[in-house]
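For this depiction, one protein chain was excluded, whereas all remaining protein chains were kept in their positions.
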Amino acid sequence: MEELGAALVLMALAAAVLAGLYAVHLLLVVDREPLAADPFLSGHPPTEHAVSRYHVRWYAVTLLFLAFDMEMVFMFPWALVVADLGLAAVVEMFGFLAILLVGVLYAWREGALRWT
Amino acid sequence: MTDGLALWGAVVLPFGLLLVATTAASLSAALGSAAAGRAVPVRTVLQPVQEAARLLVVRRRRTQHPDALLWRLGGGTLFVTAVLAAAVVPIGDAPVLRSEVGVVWFNAAETLLWAALWLTGWGGNSVAGLIGGYRFLAQALAYELPMMLALITAALGAGSLDVVQVAAAQEDLWFVVWMPVAFVVFLVAALALSFWGPFSQPAGSDAAGGVLAELSGVDRLVVLVGRYAWLAAAAGMSVPLFLGGGAGPLLPSWLWWLAKTLAVLAALVWVRWRWPVVRVDRFEEIAWVVLLPAIVVQALVVSLVVI
Amino acid sequence: MDLSRFAFARPHVLLVESPGGTASRLALERVLRERGWPLTDSPADADILAVAGTGLRPYADRVWAQLPGPRARVDLAHPEHAGGALDGAQRALFDGAAQGEDAATRSGPPSDQSEGDGMPAGHGMPAAHGMPAGLDMADRAPDRDGLLLDVLHVPWGPALPWWPAGLVLHSRLQGDVLAEVEVSWVGDARSASSFWTSAAEAVGPARTAAAARLDALGRLLAVAGWEGERLRAQRVRDALLDGGEDAVRLAGLAGLQRLHQRVGRSRTLARMTSGLGRLGGGDVTARYRQWLTDAIAALESGADSPVTPLPDDLDDVLTRLLTGTEVSSARLVVASLDPWLTGALVAGAARD
Partner (left out) sequence: MELVLAVAFGIVAVAAAVAVFVVDSMARATYALLVSFLAVAAELVLLGSAYLGVLTVLMMTVEMAVMGVFMIMYMMNPAGLMPMSMVHNKRGALSIAIGTFVVLGAGALLVPWPSRTGEPPAELTRALGFSLMGEHMLAMIVIGVALLATMISAVLLATDRGRYDRYGDELERDTPRDPVAGGVGR
């Protein structure tokens, strides 16, 4: 609960600082109207809109990441109780991590960590 | 449990963060002058202020059919999340916000950068921006897991997700001594998340400035301020996590925290002038095959020590 | 106005080189470095557009229209005027009234204004009606994986910092992959070599040979994102081109050896550039290391290590090396093939 109130207050304060920058900018700027400009293309005019279906080369990495990321849901609470639960908790969690690292190793061998 | 938010602290926090961030920018300016073979007069420390003044005078720009809402939202998110992250960092003994999940909080604020940087790249409807935004996502895929595990390792050493308790647990021995790998990984992630120095490919010269390519005036200032603020917040967080927080002889604890933070910050800034840019396509594999197993082994060692 | 004097004490400069503008570029780079004015990557961040030489007219004008303002422009035909021209540009930035007027005259969509000035508009289709801002949506084309993907027509150069003078690379971009590449040149790119020829007459062939390699290295380091060492390489380069006596040569040699230590042996830089742009058995890493050893050898022996003219089949080599690479690799490969140093290399590769 405190966290939520804090987040709201802090976000408001940080946003206020940024708004202050914009306000000062309005006072000082050479012209308040933003300049309409072409995107920079080494002195050529654009021929089409840049925002398009952007094809990346790392789709496999995103999937790998999401799978590994799930792990973190467990790891934060686990870190709190290791000292109490002892060796069993360590073995269990690192067994879990080892399984995932095997997946990473496999992906590495298949070249999925490279731009394919 | 939580002590809640110190309101006066919250009001001061954004400005304190700006001050530490400005120090980083000043230091970088001094190193830049030295690299150019120029004298480094005292007024070099004012260079960030001068830059800010310049950007406040310069006109804003809009490209054709930008997604202005997402573009500005992305830029502003950088600084806002930096303030959120800095809130859980104990300045000496007490943070602005004491939370029992402070470590996760910092992590969550940091992941919002994924959105922020990508939106900054996407919003401008420009090729350079797009390339930069997507580069940052690829970079985030590389640094995020090692970063999370580094945070967890520190929390593990203290048996708590409360940053204050993590700092307190280092009374006898700083975590950096027995978790050096976690410390290094955290610093690498700090560079990467603030797309700084070797990890500045998302704003790389080879793509005409990447995410920064189409930003001018105050819009650019907001993004740059956010970037330096994140650099400062990450450096500030490394102190309670690994460097004993405010512990130290004679001086008050907040001063010790500040001194250690500035030392880490200086190292991060120095790295920028010392190394070339690390390309994401090569770093991806290094992060998954070297950093990730290394930090897992580090966590294993720490957990064996803890039990 | 005091504020603008404070704000523009260190204006940011976008420096582009036109064919034949090498001397002007070197002069500008030196003055900017000595004053600590930063070089920037894009017009959005620039206060001053500096064009080295005069052969980039329509392209430079288009970039000029993209500077947000306050803005000033330097078209430098004679290198000896570099300092004065930059002073004038800075004074123009201080003049708030004039800048206000300039800003007031610039409103309205930029593309429409600049239509019909006789410039080739890339390889795109004519803009369809009813499209937002008169611009097309990206069209689709097959990619290397047999998929049908969006393609952007993205030109690289000539008005691009850290780019060989006059080179234009028309690329079809899928994501950040250069799926297809077409090379052309603006103006008489070959005439640019005359700078190194005349430098050899002024300061001797050995120092020129070293300086030309350091110039190429500086550009490569800029593209590789290593600003500190880029500045150092350019410092040594300028010292070597400065005339003066043996002391200069020795100082240059010491600087070179330091660069060789820091850059030539950098494992990070080698890892980031290895395997790129393989040509005649060497990759980008091999080439910049070769530059450093050549430069040192030239200074030590005082002998010539010739700077060769632009090879005829450079276009084919560039097309072959760049097709299918990402933007970051492509920029490194282009920087590693500095036209004035690659003659023999390319001729050798053609025989392979």
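The first chain written gets the first letter, and so on, giving A, B and C; residue counts start at 1 in each chain.
Everything below uses one rule, namely that contacts are C-beta pairs under 8 Å (C-beta built on N, C-alpha and C of every residue); 3 or more make two chains touch, one makes a residue touch a chain.
Bear in mind the structure is a predicted one, so any value in this text is a computation, not a measurement.
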_Omitted chain's touching partners, listed by label_ = A, B, C
*Consider the whole complex, including the chain that is not shown, and state which of B:T23, B:T63 or B:N107 touches that chain.*
B:N107
*Given the full complex, what residues of subunit C touch the hidden partner chain?*
131-132, 137, 144-145, 271, 274-275, 324, 326, 329
*asked:* Give me the subunit B residues in contact with the hidden chain, please.
replied: 1-2, 65, 67, 69-70, 99-101, 104-105, 107-108, 111-112, 114-115, 118-119, 122, 125, 134, 137, 140, 144, 161, 281-286, 289-290
*asked:* Applying the definition given at the start, please give the residues of subunit A touching the unseen chain.
replied: 1, 3-4, 7, 49, 51-57, 59-60, 62-74, 76-81, 84-85, 88-89, 92, 95-96, 99-100, 102-104, 106-116
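Simple rule for what comes next: only the chains that are shown with their structure count from here on.
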_Averaged-CA centre spacing for the pair subunit B and subunit A, given as whole angstrom_ = 13
*Residue numbers in subunit B touching 2 or more other chains?*
53, 56-61, 64-65, 127-128, 130, 134, 208, 213-214, 216-217, 281
*Which parts of subunit C, given as residue numbers and ranges, touch two or more other chains?*
3, 42, 44, 66, 68-70, 103, 109-111, 132-133, 135, 152, 154, 160, 175, 326
*Note which residues of subunit B are touching subunit C in the complex, please.*
31-33, 35-38, 47, 50-51, 53-54, 56-61, 64-65, 127-128, 130-131, 134-135, 198, 200-201, 204-209, 212-217, 220, 272-279, 281-282
*In their shared complex, at which residues does subunit A touch subunit B?*
2-3, 5-7, 9-11, 13-15, 17-18, 21-22, 24-25, 28-31, 33-41, 46, 49-51, 54, 56-58, 61-62, 64-65, 68-69, 72, 75-76, 79-80, 82-83, 85-87, 89-90, 93-94, 97, 101, 104, 107-108, 113-115
*Any idea which subunit C residues touch subunit A in the complex?*
3, 16, 42-44, 56, 58-63, 65-66, 68-70, 96, 99-100, 103-104, 106-111, 114-115, 119, 121-125, 127, 132-133, 135-139, 143, 147, 149-150, 152-160, 163, 168, 174-175, 177, 326
